[in-house]
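Presenting chain A:
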Amino acid sequence: MEQKTAPVLEMRNITKRFPGVIANDNISLTLHRGEVHSLLGENGAGKSTLMNILYGLQQPDSGGIWMHGKPVRLQSPADAIKHGIGMIHQHFMLVPSLTVAENVALGLRSKRHPLTNLKTVAHRIQELSEKYRLQVDPNAYVWQLAVGERQRVEIIKALYRDASILILDEPTAVLTPPEVDDLFVTFQQMAANGRSMIFISHKLHEVLQLSDRITVLRHGRITGETFPQETDRRQLAQMMVGREVQMAPNKSEVRPGSVMLDIEGLFAPGDRGGDAVRNLRLQVKSGEIVGIAGVSGNGQRELAEAISGLRKPRAGKVQINGTVLRTSCPKSARKAGLAYVPEERMRDGAIGDFNIKENLILLDHGDTKFCRPSGMLRFAKIKEHCNRLVDEFNVKTPDLETPTKHLSGGNIQKLILARELSGNPKVLIAAQPTRGVDIGAAEYIHKRLADERTRGTATVVISEDLDEIMALSDRIAVMYEGEIMGIVERDNASREEIGLMMAGVQRLNAA
Partner candidate 1 sequence: MNDFFSTTILIATVASGIRLATPFLLASLGEALGQRSGVLNLGVDGVMLMGAFVAYFVVLKTGNPLIGAAAGILLGMVFGLVYAFITVNLHAEQGVSGIGIYLFGLGMSDLLFQKLVGTPLPIMPFPEIHIPLLADIPIIGPMLFTHSLIVYVAFLLVPAFTLLLNSTTYGMNIRAVGENPAAVDSLGVSVTKVRYSAIIIGNGLAGLAGAALAIELGIFQHNLTNSMGFIAIALVYFGAWRPFGVMAGSLIFGMVAAIVLQGKTLGIIPRSASDLAAMAPAVITIFALVLVANRFKQPAALSKPYERGR
Partner candidate 2 sequence: MNPVRTLKKALIAAATVALCLSSGNLFAAGKVLKVAIIAPSASNDLAFTQSIVEGINAIKAERELDVAITDGTFVVEDAAAAIRDYAAKGYDLVIAHGSQYGGSLKEIAKDFPKTAFAWGTSADTFGMPNVSSYEAHSEEGGYVMGMMAAALSKSGSIGVVGPIEVGDAKLYVDGFVAGAKAQKADIKTNVNYIGSFSDVALAAEAARAHLAVGSDVLTGTAQMVVGAVGVAKTKKAAWFGTQANQTVLAPEIVVACQVYKWEVILKQILADMDQGVLGGKKYAISLANNGLVIEFNDKYELPADVKTIGMDAITAIKEGKITVLK
């Protein structure tokens, strides 16, 4: 797909160093009018740095940016906006306490300066939302909006500023499959109108679906440029990681045993009152992985917390291996044989300022294995234990004394998994086990989860990543607004059907 016209944007030989790392090493990138150019890479590959440079948030150490053949200096977002660059950030850049119109108007010069001019802004938002089918109420407060609507506000913000180049930083991360489809239609319409887009993602099938061109980054360097019609997922993954990647773990033949986790009529309150989990019933057998699919915020976190005793259920009961758990008592759950890999790993899973050793014995530092009757810790035993776990789970760390927060996301997750699995659990809850984790580590984590299945653990994997759910599960349960919309056998599952359940459009009678 050779373009004859001058590119609207050229980033030439961009290099950016941070202490100890080269985030961008001599990267060049072009973007043509009406083109969707995907930037693919793992966390830490340098995508975000490159885009921050383009949006004026960071300055390159060397290299420059040309637009329409002329060099430009982008020293702040204000400069970038002036040059028609807009950015849709992965974490929404919205102010919840302001209205949609106010959010859009932020930073724009009002015609009635110093007073605001929100009526005109609202009117123009209406026009844009009709033109691009981005349904949104300009007078609604952002905190009242659902995730999908917030995404639309972000896009309208960029369109309102008449951005001709849009940086889309993982825009689909929090959307349901039908919402993603709608969004892609909007993007294609924008491209047809001559707007250019840089699309950042690590979801391979989306990249293949939307892009005109794909550039892959690894360790701050470009490892390849290709076109969707010339490549496939396996090849892209290999370019990202630098070696052959196993997309799904080998799962051995396991015949599920008896019911180990039995949840009945569970209601759990949300953080803002109301029921986040509603009348939930689920059984998981030994040697089985049940995947819980759904857009985050539909009660998955509350479910995991209710099971592990971190949230007091309003009604219902949870049994592990035949023992009814005491409500809001994590100890009773642990005693019954529960292991829990929480979704917020740095908040609920590990203590950042503690070192590797300390985090590894968080669960059982009071146990006689590690603790003398006097309360003094047995350091030699602890060291031996931790060395074994670090080796076994392939945690990459200089030593056991390193503060955990200095490790990469993947290594922290492996560390948590090592701690949780070291007690040979009967039931494992793994929430978003590979979110923000590099492909190599994700591959390893998936393998361990499959091993646990073989060992006979009853596992619940909660994930927003449908690919992950499809790869791991024996059965898939879909959660929407706190309820299970349906449970399907993996082998009979279709993406479309699951997508419709995730969006709450379709409900299966629970099997």
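Selection criteria: all candidates are chains of the complex that A comes from, given by their letters.
Convention: contacts are C-beta pairs under 8 Å (C-beta built on N, C-alpha and C of every residue); 3 or more make two chains touch, one makes a residue touch a chain; residues count from 1.
Computed from a predicted structure; not experimentally measured.
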Q: Quickly now, which of 1 or 2 touches chain A in the complex? Give its number.
A: 1
Q | candidate 1-touching residues of chain A, taken from the complex the two chains share | A | 52, 55, 57-58, 76-82, 87, 89, 91-98, 102-103, 105-107, 109-110, 113-116, 157
